[in-house]
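Only one protein chain is missing from this complex, and each of the others stays in its spot.
Let's look at chain A:
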Amino acid sequence: MTVTQQKDGEIVETVTLTIDGIETTVPKGTLVIRAAEALGIAIPRFCDHPLLDPAGACRQCLVEVEGQRKPMTSCTTTCTDGMVVKTQLTSPVARKAQEGIMEFLLINHPLDCPICDKGGECPLQNQAMSNGRSDSRFVEEKRKYPTPLAISTQVLLDRERCVLCQRCTRFSEEIAGDPFIDLMERGAAEQIGVFSDTPYLEGDHAATNTSGDPFNSYYSGNTIQICPVGALTGSDYRFHSRPFDLVSTPSINEHDAGGDAIRVDHRRGSVMRRLSGEDSAVNEEWISDKTRFAFRYANGSDRLVYPRVRDEDGTLRETSWSEALLVAAEGLAAARDNGGVGVLTGGRVTVEDAYAYAKFARVALATNDVDFRVRPHSAEETAFLADYAAGVSPNNGGVTYTDVEQAPAVLLVGLEAEEEAPSLFLRLRKGNRKHGLRLFSVQPFASPGVTKANGTLLPVVPGGEAELLTALAGDAIGPSAEAEQARSAVRTDGAIILVGERLAAVPGGLSAAALLADTTGARLAWVPRRAGDRGAVDAGCLPTLLPGARPVSDLSGRVELASYWGVDSLPSAPGRDTAEMLVAAATGQLAGLVVGGVDPGDLPDPAAAEQAMEAVGFLVSLELRDGWVPQHANVVLPVAPVVEKAGSFLNWEGRLRIFDTVLSTGAMTDARVLNSIADEMGIALGTGDPRRIRAELAGLPAHEVRPTPPSYPAAELPKPDAGQAVLASWHHLLDLGSLQDNAEFLAGTARPAVVRLSAATAAEIGAQDGAQVTVSTERGAITLPLRISAMPDRVVWLPTNSAGSTVRRTLGTDAGAVVSIRTDGGARQAGDGAGHGTGDGAGHSTADGAGHGARHAQSTEEDQ
């Protein structure tokens, strides 16, 4: 054994062996199959996957090892010093063994390659040609099963095709942690299957499986991609095309802030499927089902194609681009001079588009009234983002996925990783499995995402996060045993605190997180839910922050930027955030609004937001699809979806994720539309081309002034009476989100919406587990079945935007508020609730989207 000094200073033990006569030195513990790969020797394999534990299940990778009596599986054999390996290339023994195994595997594999979705990209097909016998000696009848077996709405299983490599079962057990699919029966009858009666799924997994559909893992689509034989195929892609039809373009996930590398396969101008790309630093080879299957949202009949302008008689009519741009420019110029214009960009903008919005607001509209946040937010969050998020990237010490995976402890606050940052959850779980990461989560109850990562729950009442974090930062022994563990864990070297966007709604929460990071030395990172949020911070879509993390209040930064942009001066007064802008619009202080991809239903009070947008004098909407805002706008300018434009996202790490146009349709980016409006206003914005914007962003003069960290006090916790509770809420990954429209198979695997209460609170209102519980405010009511969970008393949890539970739209409030709870137990109510659930869950989206229909139906019905 030799010891080799590696470049980065780490000492790695190595071994030297010979493969096919080539001597090679590899780190100790390397598998023979990997060592051969590194030499360019391809050994056929099915069960072997670099990210899964070795199994040796398929036996296809047999090689001859000198001194061993029989051929050995190279995917389970580690290299030893002086080992002499001969693969099928040099050893007749290995070749004969591989051909024999291939013949065994093909005994029961049907010859239905022409109708199999995997045909053309199938490892079994390819390796049967390259490493199999040229003819078959098998004449008997093949094993038959009814096909396909739908193991969920989006994954289909053909058991005849399965070679029992167990990649899918190992994925579900090792990577996703959802025990949804497993080996069953024995001997020749051994097969992959699902537990239809789910006897082994207890606790919270059972909670997610009440639909009688046990395969609703958020990561099930990955099993389709890694299945080497076409036994698992996707309902959505079924029979739609062949690998040789498809043009594959690498792209980036637009559904969450993970920045996952994806591969978009398209045929004749329409996307057929999306696969996970490979990026070992970000998503490895996994993506969530939402990323994989939700890509038809821009294909509905509600897609805006032509600009629209509101006539004097109040009707919207389609018109030419030149007229619409002119009307927009004139209206905005007039509104700017008569009180000002605010800019709401929405959280799905690319970095380039966000920069264009930020620059447009400052240069063309002479205001700092620009905000990307369409969700509960606060001034505290604005200050926090300026200090802890803006400008942070892996290049300057930002927390990365790898850091998270190798951290000794991670504390999640205001973040349910599985629901809100699915690829981050996989890293947390991997860290726990491989490196002993200890996960602590501050939330009201242990959600599946916490349980599956072996996390420790630090239960809090919504709003109590600040107090708990402050306690963890202090010297006193923690308030509970778990908190004490967290208090010491967060002080270990390399510990990480991840805060989600929901912590913004907790007064003092972000300040307490910053304090905790400062006192303990733990690293702090902000993980937003939407793909565009992080980029919008850096691009300056905040009322107090200019592009490149310059505070508006800093004169030198303003002057620097003004000279870089070639303008005389930049507005110096700090702007209004989204909530303030909407209030100003409603009271007439703002004369106009430029609104990007904003759904009023995402705001804490949708009704008030809609009133504000109706009241404002001049409303310009840059939108992809028809909706409430375009219908109430003075000018509607259609913009391109992610798939039809080039751009980039900053993921939560601050890593720039650049993607190119997948489908060239000529649709305009937000940046180009804003550039054209500015042209009409006589202002050269220079944001017509994403590459030019990227160059401009890269050339921004460096700026090092950091604002001071926020220090806001925690608010008094509400004291709910009997029959009341503090509302806790977050989004399910699969819900009524408009980017999931037209993805009906995906919607079938959404987690059912339930109300969660503690046993004591449920007893207090007289509700049994499973009973219909109504959560209400004076605005409306939501009725869902009850699931009793271990959580603090007088706290009620609802999914934020799921079928039958549109919290902000129906209740007009958000997490942290006190709501009334009662149980009706009426059968009619139960039926209604279920009706909503299944109807919307099936997601047969029509033109205006299932979401809107459901919301309106829900609110009108409940209001009565």
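In the analysis below, contacts are C-beta pairs under 8 Å (C-beta built on N, C-alpha and C of every residue); 3 or more make two chains touch, one makes a residue touch a chain; residues count from 1.
Here is the rule we go by: contacts and distances are computed from a predicted model.
Missing chain, UniProt name from the options "3-oxoacyl-[acyl-carrier-protein] synthase 2", "Amino acid ABC transporter permease", "NADH-quinone oxidoreductase subunit I" or "Cytochrome c oxidase subunit 1": "NADH-quinone oxidoreductase subunit I". Looking at A:Pro114, A:Gly666 or A:Gly699, the residue that reaches the missing chain in the full complex is A:Pro114. Between the chain not shown and the residues A:Thr90, A:Asn126, A:Ser241 or A:Thr451, the one that touches is A:Ser241. Where chain A meets the chain that is not shown, the touching residues are 114-115, 119-120, 147-148, 238-242, 244-245.
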